[in-house]
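Excluded from the complex is one protein chain; the other protein chains are retained at their positions.
Here is chain A:
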Amino acid sequence: MPKYYHDDPRWADIDALPQDDGGPYPLAAIAYTDEYSEAMSYLRAVMARNEMSERVLELTEHIIDMNPAHYTVWLYRAKVLSATNSDLSREIAWLNPTALRHLKNYQIWHHRQTIIDKLDSHVGEADFIATMLEQDAKNYHVWSYRQWLVKRFALFPGKGGADGEWDGEKELKWTEGMIEADVRNNSAWNHRWFVVLGGREGETVSDDFIKREIDYAQAAIRKAPQNQSSWNYLRGIVRHAKLPVSALKDFALEFATLESSDQVHSCHALDLLAEIYAAEENTWDEAAKAFELLATKYDPVRAQYWKYRQGLLRQGGVVA
């Protein structure tokens, strides 16, 4: 049911401010519905007089539902919420279904951060995120928002902030659960990186830590050898620890050898082997062979890239 304001006595005091589309030759003009045109006319009217009232909250809800990307309607709403001393938990209750209706909207998350920051409590947020991730387990905004919560409420492992409900150890466990549910969810892998390293910026990482992360990634690779997310994570950790890439040689050989091309179970293992061989001049022939296998048989989608990498060998073996 469309909602109108001109016949609503509560809005009788407002002179709607119609849109001036800027002359006879507008660009990207939209065939607005009457409902949207009218609601926007009332929005302009109340914004123009900086009205801070309960009814403005209703009006902004209405606009947001039709046009959540309106960049000032959110800011206006936030100001009205604070001017009218509104119950912020009610705001969150409204935001939950609104976020589910507008999965790709950015503003909604910024608004949510503002509100949760003021509420100074993350109660209910983990459940809300779970609902959102059920819709789309790789929703970029949701993962970004979760990072914000972890930082805001100090939910890094071993960094305090333990309140029983949600703490750093639980965050790491939850992340593992997400990877368990879909080992190829790159957002979950990235979140692990953030959880284990985001709270220790500037610190040197211990050998135990590095070993734990390498073991974790390797176990995931054994489960699904053709998964770029876990390989990228493994190589990222090794690079972060400043270990030579050759430290991973035996592991890569579990999934690929140059001797028998039928024993390649992962193009990512072959990619890694190529890089290891390319790093030493005396194994450049092996590197060239690995690049050729990738280009011709195991990863021909990227044939031109592998050819380029092979060409770099002649120029001195510059690789990632």
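Convention: contacts are C-beta pairs under 8 Å (C-beta built on N, C-alpha and C of every residue); 3 or more make two chains touch, one makes a residue touch a chain; residues count from 1.
What we mean here is this: contacts and distances are computed from a predicted model.
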According to its UniProt record, the missing chain among "Geranylgeranyl transferas-like protein type i beta subunit", "DNA-directed RNA polymerases I, II, and III subunit RPABC1", "NEDD8-activating enzyme E1 regulatory subunit" or "tRNA (34-2'-O)-methyltransferase regulator WDR6" is "Geranylgeranyl transferas-like protein type i beta subunit"
For a quick check of understanding: of A:Lys118, A:Lys223 or A:Lys249, which residue touches the chain that isn't displayed? A:Lys223
Among A:Asp7, A:Asp20 or A:Asp120, residue touching the chain not depicted: A:Asp20
Contact set of chain A toward the excluded chain (per top definition): 17, 19-33, 36, 40, 44, 47-50, 66-72, 75-76, 106, 110, 137-138, 140, 143-144, 147, 182-187, 190, 193-194, 197-198, 223-224, 226-229, 232-233, 235-237, 239-240, 264, 266-267, 292, 295-308, 315, 318-320
